[in-house]
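Reading through the structure tokens given below for one structure.
The complex is shown incomplete by one protein chain, all other protein chains being positioned as in the whole.
And then chain A:
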Amino acid sequence: MQADRETLRKIAHLARLEFNPDSEKEMLDSVNEILTWVEKLNEIDTTHVEPLTHMSEEVNVMREDIAKPPLPHDRALLNAPKKDADYFRVPKVIE
């Protein structure tokens, strides 16, 4: 599988990234080189193998449903690039 420019642009949009024509070519080349390399996995027969999706042996840990103090409002907003007294501020979405 080789990704083309159009695929790269689609993926970049999904990842909310942007590449200019020069960096696009560079990214495309390295992504394709890595994809070719990882395709080595196709040499392994996995027909009857279940995917391994959880690494921890732990099962659900239950606790009493007791309310504890959450992160205080001012602390949560501490690092916001733009905020008011109550909310994170972003560019206007609705006209």
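The criterion applied here is as follows: contacts are C-beta pairs under 8 Å (C-beta built on N, C-alpha and C of every residue); 3 or more make two chains touch, one makes a residue touch a chain; residues count from 1.
Basically, contacts and distances are computed from a predicted model.
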Hidden chain of the complex, named as in its UniProt record, picked from "Anti-sigma regulatory factor (Ser/Thr protein kinase)", "Ion-translocating oxidoreductase complex subunit D", "Glutamyl-tRNA(Gln) amidotransferase subunit A" or "Multisubunit potassium/proton antiporter PhaD subunit": "Glutamyl-tRNA(Gln) amidotransferase subunit A"
Sole residue of A:Glu6, A:Asp22, A:Glu50 or A:Asp65 that reaches the chain not shown, by the stated touch rule: A:Glu50
Missing-chain contacts mapped onto chain A: 1, 3, 7-8, 11-12, 14-19, 27, 30-31, 33-35, 37-44, 46, 49-58, 60-61, 63, 71, 75-76, 78-82, 88, 90-91, 93
